[in-house]
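Partial complex: the chains shown occupy the same locations as in the complete assembly.
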Amino acid sequence: MTAIRDDVRAEVRRLQAEVAQLHAELTRYGLVIWTAGNVSARVPGADLFVIKPSGVSYDDLTPDAIVVCDLDGGLVEGDRAPSSDTAAHAYVYRHLPEVGGVVHTHSTYATAWAARGEPIPCVLTMAADEFGGEVPIGPFALIGDDSIGQGIVETLARSRSKAVLMQNHGPFTVGTDARSAVKAAVMVEDVARTVHVARQLGEPLPIAQHHVDSLHDRYQNVYGRTGPQARTATQGAPR
Amino acid sequence: MTAIRDDVRAEVRRLQAEVAQLHAELTRYGLVIWTAGNVSARVPGADLFVIKPSGVSYDDLTPDAIVVCDLDGGLVEGDRAPSSDTAAHAYVYRHLPEVGGVVHTHSTYATAWAARGEPIPCVLTMAADEFGGEVPIGPFALIGDDSIGQGIVETLARSRSKAVLMQNHGPFTVGTDARSAVKAAVMVEDVARTVHVARQLGEPLPIAQHHVDSLHDRYQNVYGRTGPQARTATQGAPR
Amino acid sequence: MTAIRDDVRAEVRRLQAEVAQLHAELTRYGLVIWTAGNVSARVPGADLFVIKPSGVSYDDLTPDAIVVCDLDGGLVEGDRAPSSDTAAHAYVYRHLPEVGGVVHTHSTYATAWAARGEPIPCVLTMAADEFGGEVPIGPFALIGDDSIGQGIVETLARSRSKAVLMQNHGPFTVGTDARSAVKAAVMVEDVARTVHVARQLGEPLPIAQHHVDSLHDRYQNVYGRTGPQARTATQGAPR
């Protein structure tokens, strides 16, 4: 069984604290109810990630409660079972080395697009900034094996989006670190809701593809780099 | 008149505290306004249940304020009259011995489906998990006798759902204990809202019945068991 | 100029505290933004009422900030001008002696029905309980004279409802005291929102008139009486 190497122990502790605290962003923006949403973070330099345990309410998510898993989703350290969505997170980390954080929610508006199997069109400048085009739909997949993880990875492969809406299920988002994946989860719900509302009374005006490209390029070049400084207490994501 | 036996006195106290605190979940998720929603819990091993008193605001719901009733809905102990919905709770406890908790709200989206008399179709994996199919409609029934309780029990009898939407009225949910009934009340509003939003712009994609069955079986087998450990401070409902 | 008689001074102080605190219910339920909503209470036994001052934010509404007016809307005591809606409140108190409290908001869903000039049909049992039928529309009226007050009084005269939706403007509610008028303001927005949501996907099922009557009679007889005991800290409105 995998153990936690001494040289990554401090980093594991830091990520447990960060992931515990990032779940508060999910409740702040109303993206989750009860215990139905989870954040994970890859441990750099080790085949490990940290993730929310199963069945623990957000009020009780201390750093100690966050469990450590290997990249097959097996529990390495922790008092409780990992989230029931752990296999999907693990699959993403195994197949997308540039991903440092994964988030899953059932946020209302993103899940509504997912229920219709309809991608969210890119008709807002903030959607062009963050997602670089439409937010794509992933396949219908049952929990219990690698189907969900595979659906996420294949869908992300043919898109610039950091978010995928799994059909009839809900959004998964990725980022270079957990904070950036949480930001994408917040943004995908906001974009899903605003475009939904716009569509209720007519057709939103399209944004020309070259404008989408130029907005996305600018945003990713100016703001898209994340690094140690993005993790300090006084700095959030840009804009 | 029924009295509280000495050997269940401690359990009654525990349940009063739990039920008082669970009402905070109804306000947290915006399921209730003013004083219009109530939680009850059966006292195991006694023909009693505890329930919210009538006309007390959620800010003032101390454990002492929660009243004790017999299974005919008569007041056994408490300074105030029991909730005006007590007869419906009592009927459910009399006829469904496996039910340990009952919740009633007028939450917006669930009540909107109830106003149209339209069951909520099962087009989300989380709905398949929690309700095992569509959320059914119960009959129109007036307050004042056993009509509402009878409508709830008859509707639940022909469904796997823990929630029933009483026509023109609102949702009632049941569970093996009060916490699980509250979870169902939170989930039914979330499912009602998400499916509503999905339907506003088109038709949600159906989930094949065998997939609904397999999701429900898995969720109930892995997570559906509730017991003493589900009541500790650090554990909520699963996922 | 009217002065405050010594024998009602204590009651004025009590009502200033109550009205200051009741504004927190308007913000709690999201019925108001900025400073756009107000509560008033009649001083029993005197031709006076207390009301929110103009332009004071809800965070700063201390009992001392609540001003005292005569029944023509003239300022009797207070450091600031009374609410710009004072003339409408005063008109209601002059013409409806049984009214002890008045509330005005621009709450979203109630105002949306008002913008279409469409009464809210009575398709929910809680609407039958509280309003005894549809919530009626009052005329379009400009601020600045008695037009708004007159529109409220004339509309209430031909309805059992405690709420009237002034066309293109927003809801006014009344009650036997300020707390009961605030409850009606909370309920009218909830009913407006739930019926709106129900209507978005089809037609709500009607409730037969004799059922509406019986629900309303029961609710008003059991719960409709307000008195000193309704004003204690631990008691809200019933249900």
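Labels for the chains are A, B and C, by order of writing; each one numbers its residues from 1.
The rule is short, and it goes like this: a contact is a pair of C-beta atoms (placed from the backbone, for glycine too) under 8 Å apart; a residue touches a chain by one contact, two chains touch by 3 or more.
Only a predicted model underlies this, so the values are computations on that prediction, with no experimental measurement involved.
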item: Complete-assembly copy number [criterion: all chains share one sequence; 3 shown]; value: 4
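In this text, only the chains that are shown with their structure count from here on.
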item: Size of the rotation, in steps of 5 degrees, that lays the CA trace of chain B over chain C; value: 90
item: Inter-centroid spacing, chain C versus chain A (mean Cα positions, whole Å); value: 45
item: Rounded Å distance, chain A centre to chain B centre (Cα mean); value: 32
item: Where chain C touches two or more other chains, by residue; value: none
item: For the chain C and chain B complex, residues of the former touching the latter; value: 29, 123-126, 183, 186-187, 190, 193-195, 197-198, 200-205, 207, 211, 214-215, 218, 222-223, 233-239
item: Residue numbers on chain B that touch chain C, as the complex places them; value: 33-36, 54-57, 60, 65, 83-84, 106, 108-109, 111-113, 115-118, 140, 142-144, 167-170, 196, 199-200
